[in-house]
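Below is a structure I'd like to ask you about.
Excluded from the complex is one protein chain; the other protein chains are retained at their positions.
On to subunit A.
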Amino acid sequence: MEEQHAIEVTDLVISYQNLKKTSIKKSLLHFKRRTIDRFVAVKGISFYVRQGEILGIIGKNGSGKSTTLNALAGIFSPDSGTIDLKGHSISLLSIGVGFQGEMTGRENIILSGMLLGFSEEQVHAKEQDIIDFAELGDFIDKPVRTYSSGMYSKLAFSITAILETDIMLIDEVLSVGDQKFKKKSYNKMKSLISNKDRTVVIVSHSIDTLKQLCDTVMWMHEGQIKKIGEPGPVLDEYVKFMEKS
């Protein structure tokens, strides 16, 4: 039987080049001394994720993990190579989903939901669940700029956790808030991740988490895939490598 792939990535290259900001003043003053900044963050990687698979990405800082994740979410465009999501809906969970400070939490729930591809009615239907899960009380009708950072991340987490998409991209955040909420959000996350139909990509530095949750682990090193396979061996090798260097 042929496997169903949820994500297919081929020869993905992402660089931050030629995109240096300029100003008219600067280009007048330094007419000839314009340098081209080129930094290749991801150097031609190819991989696929099966339907329902949980892929963990590990690697040292600046190895291109988050860049890859952003590219999967459609926020960055690849310089070359392709990303095929097979028409699945996708959401990126990282600290602080895009909120507009002047608006109330309730309005932000609707807006974020609509940006994730849900209709206003669908979000309305789940609105109460999100508010209950976030435990914000009366603050839900206050502008988001008045929130503490904990409340902010609780709301952000609740939105992505309750509004389930086919593919979830998780950047470091498995749990947020205080001790009690941490436990609750971690359990919620776990139940979301272990759902058979959901494809998940997790970027994390926590060896334990990856070992516990993932089916496959991909080790990225300086923009390339160093190793991909069963969590056990890959993670052991990664730990050894990190201790040596």
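Keep this in mind: contacts are C-beta pairs under 8 Å (C-beta built on N, C-alpha and C of every residue); 3 or more make two chains touch, one makes a residue touch a chain; residues count from 1.
In this text, contacts and distances are computed from a predicted model.
A.B. asks: Which choice in "RNA polymerase sigma factor", "Transport permease protein", "ABC transporter ATP-binding protein" or "Probable peptidoglycan glycosyltransferase FtsW" gives the name that UniProt lists for the one chain left out?
C.D. replies: Result for the unshown chain: "Transport permease protein".
A.B. asks: Which of A:Asp11, A:Asp84 or A:Glu120 touches the chain that is not shown?
C.D. replies: A:Glu120
A.B. asks: Which residue from A:Ala6, A:Ile54, A:Leu92 or A:Leu235 sits in contact with the chain not drawn here?
C.D. replies: Of all options in A:Ala6, A:Ile54, A:Leu92 or A:Leu235, contact with the hidden chain holds for A:Leu92.
A.B. asks: Per the definition of touch given earlier, which of A:Glu8, A:Glu107 or A:Glu237 contacts the omitted chain?
C.D. replies: A:Glu107
A.B. asks: Among A:Thr10, A:Gln51, A:Asn70 or A:Ser206, which residue is in touch with the absent chain?
C.D. replies: Considering all chains, including the one not shown, the answer is A:Asn70.
A.B. asks: So that we can see where the missing chain sits, which residues of subunit A does it touch?
C.D. replies: With respect to the unshown chain, the touching residues of subunit A are 16, 19-26, 70, 73-77, 91-92, 94, 96-100, 102-104, 107, 110-112, 114-117, 119-120, 143.
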